[in-house]
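Shown here: the complex without one of its protein chains, the others still in place.
Moving on to subunit A:
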Amino acid sequence: MSDTSRPGSIADKLPSALFPRLSGLGMVAALIAMLLIGLLIIPVLLVIYVAFLDPNTGALTLNNFQDFFGSSLFRESFWNSFYVSAMSVVVATIIALPLAYITTRFNFAGSMIIQSLGFIPLIMPPFVGAVAMQLIFGRNGTINLLLKEKFGVSIPFMDGLNGVILVQSIHYFPFILINLSTSLRNIDRSMEEAAQNLGSYGMRLFRRVVFPLAMPGYIAGAALVFIKVFDDLGTPLLLNVNNMLAPQAFLRISSIGISDPMGYVISFILVAFSIFSLWASFLFMRGKDYSTVQKGGGGLSKRDLRTHEKIMAYGVVALILLAVLSPHIGLTLLSFATIWSYAPLPDGYTMQNFVTMWNSSGEYITNTVIYAGLAAVADIIIGTAIAYIVMRTNIFGRKALDYLATAALAVPGVVLGIGYLRLFHGMEVPFSGEPMASWWIIIALALMIRRLPYALRACTAALQQVSVSLEEAAENLGASKARTVKKIVIPLMTGGILAGFVTSFATAAVELSATIMLVSSDSDAPLAYGIYLFMQTPSGRGAGAALGLVAVLIVGLGTFLSQMVVERDKKYRMSGQEQ
């Protein structure tokens, strides 16, 4: 072989760097990066920075942390937040594990119902369910009234921290259920059969082989539950449990003002814990991708249940589902109730709550549609762009863009809210001159940043489904990059993008922790804040429940529709196409 004209490495790189379309996408990448830095990184860094500032002199100091741990209230809050999060993981596991196990291991008629009902808690913000659960599980709620009447005992389900744990675990257990079920389904049948062949069976087989293989999914779900509960503001606030970290941060900032350092110290702790949990779960899962399903292999073998097992399984599932659906049942009853107080069931039923709700919350609904709509549209546009840049180009730093957008997961809403208040404090909106920190656009931007990771995941998954050869085939037949994206990539991603939109929209619509910090007047308030206001007074509860029910129905319908589109898309790809 002659070596006369070896390819120079520079000559290889030049043409792609000079290509005009790449520089266009490069601009998009730079723009997104700037947006994320400005609206996510800077506010969070600002919050952390302020936590280390002396409020009077402005000098760097650790005094704030000293003050924080010197206060018994804050120490107690810290411990309570940790305890509630850990216990929520435990209770959520107790709920999710049997459901996941039964649906993936047995031929069980209820599997479909469980898998779809399992999602239902997620489509209702936990603080909405909290009120309904007070009425069912509270000291004077349905269950305890009945228990007292029959047996003269009562169980403190909802007293203090117990209430937060119960509400949170019922709300967030689907994270564990979904991740665990997926992991279980991805275990190749032969893994189990090999163990059986070597003499292992029953619980021992599950404990030694099946569960360890499903561990990555479990840990992923558990870490999510932990973080979500640790960060959540709405539920403890509504249950009037204020000795936890997030409510303390909110109360300090809203009552003392944005110059009080304690809010920032708490924010720092919340962020640190989020990042630590994500990092720990990442460390645990590294190198443990056990998904082992081979072609034609199929998941774990399912077996038929014997009659007494079937009765037991149905019993367990019914009990769990009843508990899981209790917030919805309670909410529905409450929304139709005349008065429901110190009684197992409402005194009477009426439509009046819906009328009240309709008359007084039109603005909340309009605001929600605008904020969440803007946020979700922006999310899928940015999400699609990032997914394409990461997976289909070699722009420098493209992975960083992905990490940057995903980092929003680790930032609690309270922290982002405080960061925006601090960052935009004193700024004015161009032209109108109103203060920036109370401008409604800021709420939409916060929602956009908070929900971007969801949309990004959906868009990335959708693009992963589009085989590169489908794009190459279009280019080969004369379609430019831009035309290929328009005619092939986007249409094939529709289902995923739509799912991303619905997820972002639905969760943004019921988001409370960032919004509650940023809403400056009731007329700018979205639905979640409206429900929160209604729920503050006993007389407003009925209308609040009605509004909550409307929210649940809308979100549920949206989820169902997007699921249908995703399923239809899946069918397209079922046969013939490469994976």
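Note that contacts are C-beta pairs under 8 Å (C-beta built on N, C-alpha and C of every residue); 3 or more make two chains touch, one makes a residue touch a chain; residues count from 1.
In this section, contacts and distances are computed from a predicted model.
**Q** Which one, "Hydrogenase maturation factor", "YeeE/YedE family protein", "ATP-binding cassette domain-containing protein" or "NAD(P) transhydrogenase subunit beta", is the UniProt name for the chain you do not see?
**A** Answer from the UniProt record of the missing subunit chain: "ATP-binding cassette domain-containing protein".
**Q** Among the options A:P156, A:G257 or A:P491, which residue touches the chain absent from this view?
**A** Only one of A:P156, A:G257 or A:P491 touches the chain omitted from view, namely A:P491.
**Q** Given the contact definition stated above, which residue among A:T366, A:S469 or A:S523 touches the chain not shown here?
**A** A:S469
**Q** Mind listing the subunit A residues that contact the chain we can't see here?
**A** These residues of subunit A touch the chain that is not shown: 1-8, 11-12, 15-16, 467, 469-470, 472-481, 483, 487-488, 491-492, 571-578.
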